[in-house]
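With one protein chain withheld, the remaining protein chains of the complex are depicted in position.
Letters A, B and C name the chains as they come in the text, with residue numbers starting at 1 for each one.
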Amino acid sequence: MSAAFTVAVQTARFDPGAEMAQLAGLPDVGAQVCFVGQVRDFGDSQAVTALELEHYPGMTEKSLLAILDQARARWPLAAARVVHRVGYLPLGEAIVLVLTASAHRGDAFAACEFIMDYLKRDAPFWKKEHTAAGSHWVEAKHSDQQAAQRWQ
Amino acid sequence: MSAAFTVAVQTARFDPGAEMAQLAGLPDVGAQVCFVGQVRDFGDSQAVTALELEHYPGMTEKSLLAILDQARARWPLAAARVVHRVGYLPLGEAIVLVLTASAHRGDAFAACEFIMDYLKRDAPFWKKEHTAAGSHWVEAKHSDQQAAQRWQ
Amino acid sequence: MTTLNLLYFARLRDALGCGQETLTLDGAATVASLLDALRARGGVWAEQLDAARSFRVAVNQTVAHAGQALADGDEVAIFPPVTGG
Partner (left out) sequence: MTTLNLLYFARLRDALGCGQETLTLDGAATVASLLDALRARGGVWAEQLDAARSFRVAVNQTVAHAGQALADGDEVAIFPPVTGG
């Protein structure tokens, strides 16, 4: 059922409730875990007012699907989905959704966190932070490299 | 901001999207993790058609709030919420929602899984499984005891 | 005299055929002496509350140990291991 493993890159908002509702009917699913990342007021800078997300069209989708494949190889998943927004995203806006569904909660939790950690390390998105003082590209974080490494 | 740490026990359905949307505006929140447990077709029995959830009114809420307090003492959380349904829940229905919000994703993931593991061990709910062959009370699982123990 | 409000839940309530009762014990009481008094009823009471069986006791909605003292008016709940979520 590979139709249950999908990714989307879009400027439009997503609806976490609607995404989760789509998986509510699967009879062998006992657990869903949904991660949502949103624009917060601090990052490399303080007082961030917005982010701008750029991506590499084509490679982004390939990269996200490859991450879902890695997750499926590790945990018994009934479904998984990634939605990542691009473009201009003001403070408080949702950026990314990662949703996993499995028979057991432990697998759903682990796979969701794994997908998010690998996305941060491998998927070709770049963030620019906007503040009152100007804008600049966000630097890659060592902590994100470490987060992905602990799954190896 | 202890108003951001709430629990509810109810027969009515809950709306994960609406629950998550309530936390979307918090400026220092970068990550939300939402767990939803739902009725699946196998448990102690195969071909489960429904669950019946009983609880201990009063103690349930106290117990859930105590678990949220333990989570807050371990991780920097901006908000956390548990909604647990009781009564008759057919196959596919959502049973429980655990939602956490934090500046960083690692804390939101860990706290959400911790709350769920402690809920399974400590909160006074009991499940009865219905199948075509009859109904019976679900036995407590050793795996749930172990899941809670690994946080100690 | 210690008058207690006793509650039973789930499998245990079904097995005992009782969801709630009021019980008065002579003199000072503990969780352990309450359980002894209930087991002394024999039959399903002795069987279900046997020390080898798995059940929990909460006093005033907090899980309690066997040595815990009981006060007049306490709410004491006896129930199987929990299975929510």
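Following the convention adopted for this analysis, contacts are C-beta pairs under 8 Å (C-beta built on N, C-alpha and C of every residue); 3 or more make two chains touch, one makes a residue touch a chain.
This one's a predicted model, so the numbers in the text were calculated from it and none came from an experiment.
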For the unseen chain, which displayed partners does it touch in the full complex?
A
Options A:Leu53, A:Leu68 or A:Ala103, residue touching the unrepresented chain
A:Leu53
Residue-wise, where is subunit A in contact with the chain that is not depicted?
37, 53-56, 58-59, 62-63, 84, 95-96, 116, 119-128, 137-141
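One rule holds for everything that comes next: only the chains that are shown with their structure count from here on.
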Quick one: which chain's Cα centre is the longest way from subunit B's?
C
Could you work out how far the Cα centre of subunit A sits from that of subunit C, in whole Å?
49
Can you work out the whole-Å distance between the CA centroids of subunit A and subunit B?
23
Name the residues of subunit A that each touch 2 or more other chains.
105
Would you mind listing the residues of subunit C that make contact with two or more other chains?
85
